[in-house]
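Got a structure for you, questions after.
Some chains omitted; the rest stay in position.
Chain naming follows the written order as A and B, and within any one chain the residues start at number 1.
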Amino acid sequence: MKININADIGESYGRYSIGNDSELMQMIGSANIACGMHAGDPTIMMGTIRLAIDNRVSMGAHPGFNDIWGFGRRQIRMRPLDLEYLVTYQIGALKVMAETQGAHITHVKPHGALNNMAHDDLDYALAIGRAIRAVDRDLIYVANATSQMTKAGEQLGLPVANEAYVDRVYDDNGKMASREREDAVIRDPGKAASQVLSILENKALTSANGRRIPVDIHSFCIHGDEPTAVPLMREVRRHLAHAGIEVVSLPDLFGFRRDEGQMRSWPL
Amino acid sequence: MKININADIGESYGRYSIGNDSELMQMIGSANIACGMHAGDPTIMMGTIRLAIDNRVSMGAHPGFNDIWGFGRRQIRMRPLDLEYLVTYQIGALKVMAETQGAHITHVKPHGALNNMAHDDLDYALAIGRAIRAVDRDLIYVANATSQMTKAGEQLGLPVANEAYVDRVYDDNGKMASREREDAVIRDPGKAASQVLSILENKALTSANGRRIPVDIHSFCIHGDEPTAVPLMREVRRHLAHAGIEVVSLPDLFGFRRDEGQMRSWPL
C-alpha cells in the first residue's frame, strides 16, 4: 500500500523564519510551497525549490490570500474571478521558478483560510480549480476529503488527491475544527500517528464527537509552521513503516511517468 | 525601415486606474505589462493580456520593485540575488498567465527605479539578465541604449533591444534626466515626434545640453501613465508613417518565426 504525505513548506518571509523545512523535507513525499502572497518571498521560494529537489520531494503550489500579516489565515471575501487570477498568478510564479531549476510542479494545494473557505464554497473551489486547469490540466488538485474542492476538481476533470490532516481534529462535517478550539491542533506524536492509521484502516475520519465520516485518502498533510511538526512526522512515518505502508510523492501515487513531457520530470 | 514602439501598460491597481491602455494599445507594437509588484494586480494583468491579444501587440514582462506606494519609482537597494529572484517571480507569473490565454511573452523590460538603477549598475543589470535567461534565453532584454543593461544582455547571450524614450529628455550620459527636473518629461507631441525622428536620422541621442550620444535604437518607449501618452503617440506615429518607417512588434523586428515552439506564438 502507498500513501502520500505533504506539508506546507517555505513559509518563511524575508528575515522571518518559520517551521523546520530542512528536517521536514526529509520526511515528506510532496511539498506545498508558499507562493509569496500569504508567506514565502522569491528568495525563500527558490531556496525551497532547491531543498525539494535535493530531497527528491515533488513540488506543488500553495497559493493563499494576499495577506502576510494574517499568514493567509484570515478569511477574505472576494470575487471568484479575482480569486481565480490570484491563484493563477501564484501557480505561474512558482511553476516558472521551479522550471529554472529543471523541476516541474505537479500539484496545487490552497492555503489556510482559502482552503477553509473553498471547503464549503463551491464558487471558491471552482475558481481555484479553473486556475489549476488553465495552467496545466495534469496538475493534481489536493483537496480536503469531503469538501467542495473534491467536487470542483472532479467537475473540471482534474486529478484530485483527497487529503486528511495528521495534526488537526475534525468536526462532525468532516471539516477541520476551528483553530479557536483549544484542542484543534494535535501536538502529541502518538495521537497524530493513531489518527493517520485509524483513517487508513477505517477508510473514515472520526470527528471529535466520535462521528465516522467515510473518506478515501491519498495524502496526509502536516502543518510545517508548528514546532511539533518534525516529531509528529517522525512518529507517523514509524507507524506507517511498521504497517508496511510506503510513502511516495503525489505524481508517483498517481502513476505519472517521468521524462515524457513537461509534467513528467518532477524531482527524480 | 522598421522600428518597434513599446509602452508600459497595465499599471492600474485594484480600484485605481491609470493610463489610457485601450487607446494606447492600438498604437504600439509591444506592451510592457506590469507584474503586480510596482503596479498591476492579477485581474488587471489578465485583462491587459487579453487587450494585447485583441490588438495583436506582442507582450513582455515589466518587472519592478515591490512598491505599490512608490509606483516602483523609489530606488531600493537590495542584494542582486534577491533582485534576480524577484524578477524571475514576476516574469514567471506573467508568462504563465499569458499562456493560459494561448499567448507567449517575448520580452522583458524593467520598470522605473529598477530600470534607472540597472542603467548604471552592472550587478543589477546582470541580475535582471540572469532572471530573463533562466526563464527563456529567447526573451528579448529591452535595455536603455548606452546602459549597463545592454552590456549585461550581450554578456549573457540574450537578444537585446536598445530603446530610447519618446517622452523623456536625456542628460549628457545618455540617461533619462531625473524626474525632479522641471523639463524631464516631454508632453508636447511635436517635440516628442521630433526627438524620435532625430534619433533615427542621426543614429544618436541629443542631450538637453546638445551633446550627441551615438545609439542604434530598436524600440521607442512611451510612459503609459502620462495623460499625454495618446496624443504624443499619435503624433509620433504620424511622423513615422510620413517617413516611411513601419512600426512592428519586437519579435517581428527580431525575426522570430511564429508557431515553432514556445517562443514563436505571440499574439496572432
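The working rule: a residue touches a chain if its C-beta (ideal position, glycine included) is under 8 Å from a C-beta of that chain, and two chains touch if they have at least 3 such contacts.
Note that the coordinates shown come from a computational prediction; the quantities given were computed from them, not determined experimentally.
S.K.: If 2 of the identical subunits are displayed, how many subunits does the entire complex have according to this structure file?
M.R.: 4
Convention: only the chains that are shown with their structure count from here on.
S.K.: Nearest whole angstrom, what separates the Cα centre of subunit A from the Cα centre of subunit B?
M.R.: 38
S.K.: Residue numbers of subunit A touching subunit B in their complex, please.
M.R.: Going by the criterion above, the answer is residues 36, 42-43, 45-46, 81-82, 85-86, 88-97, 99-100, 134-135.
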